[in-house]
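Of the protein chains in this complex, one is absent; all others appear in place.
Per-chain numbering from 1; labels A and B assigned in written order.
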Amino acid sequence: MSEEKRRELTMVVFSGDMDKLMAAFLIATGAAASDMEVTMFFTFYGLRALKKKNVRTGKSFFGKMMGMMEGGDISKASPSKYSMGGMGRWIFNKMMGAKNVQSLEELRKMAIDLGVNLYGCQMTMDVFEIPREKMIDEVKDVVGVAFMLEHSKDSFSTLFI
Amino acid sequence: MSEEKRRELTMVVFSGDMDKLMAAFLIATGAAASDMEVTMFFTFYGLRALKKKNVRTGKSFFGKMMGMMEGGDISKASPSKYSMGGMGRWIFNKMMGAKNVQSLEELRKMAIDLGVNLYGCQMTMDVFEIPREKMIDEVKDVVGVAFMLEHSKDSFSTLFI
Partner (left out) sequence: MSEEKRRELTMVVFSGDMDKLMAAFLIATGAAASDMEVTMFFTFYGLRALKKKNVRTGKSFFGKMMGMMEGGDISKASPSKYSMGGMGRWIFNKMMGAKNVQSLEELRKMAIDLGVNLYGCQMTMDVFEIPREKMIDEVKDVVGVAFMLEHSKDSFSTLFI
């Protein structure tokens, strides 16, 4: 791979916080709009961003508990600060909306439309008991860390968010 | 761009926490002292690091509220752990000072003197209603995510902090 050809950006999305997911999707859509190839690898709490609306996850006792605590799809994410029982999300959405910034759900849709590649982390999906069918159809594949690293190796940058 | 010439480091500073800002500016000044070119792109809570002393931000109701909650300049940042109503900041400053580590404000000054480039994120400045004139004069420009990505593409590394 010659240096001139590096137009790939890899992102490891660990966080499920509303504001960090906003940052992740704003960077991803910005990169895709600039004709870069974007690989997003969602792991741990970040998996929330890939969940279908109104699904329940978890089979074991702890899995169900985690499913409840991390309940809801991307629209239910709270900011990393000022969560205030849902108030923070509402305020952030108000402020973003007032400046015509898209909601998280719209940003994810735009990312998909621009060809951003969304991957789920196999291992954390297993641990948190989130099966593939509870995730949106647009998830390209469920992969391991080796897959992410191969993309990272070909990327001009890899962000851990 | 040939690989040998890569001496640029890009940082996306999302966090406004005292300890993460310390880490960011310690890396930035270390890099600049080693003759690297450093681009810092401040966004979301990280914008606090660029604010002038004793300014109030926000025009709308929510903007003013956010201005209060994220009130104060870089010297008012609290650590990500142990904030304890300002106690954590005081303890950290004591501990840093005892080992002759500079304060955040001094580190930012040193970064500026070493030629580190500080940029504000247009979009989050709009959302949080922080106008350019409330920021320190040394901010080089107010830019978008595409600008940051172009620097990232030329950098040997991009850190998301």
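In the analysis below, a contact is a pair of C-beta atoms (placed from the backbone, for glycine too) under 8 Å apart; a residue touches a chain by one contact, two chains touch by 3 or more.
Keep in mind that this is a model prediction, so the values were computed, not measured.
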Contact partner of the left-out chain, one of B:27, B:49, B:118 or B:148: B:27
Per the touch definition above, residue among A:55, A:98, A:114 or A:145 touching the missing chain: A:145
In subunit B, positions touching the absent partner: 3-4, 6-7, 9, 19-20, 23, 26-27, 30-31, 33-34, 36, 81-82, 91, 94-96, 98-99, 101, 156-157, 159-161
Residues belonging to subunit A that touch the chain removed from view: 1-3, 10, 12, 14, 43-45, 60, 62-63, 65-66, 69, 123, 126-128, 144-146, 148-150, 152-153, 155, 157-158, 160
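One rule holds in what follows: only the chains that are shown with their structure count from here on.
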Rounded Å distance between subunit A and subunit B, as computed from the means of their C-alpha atoms: 24
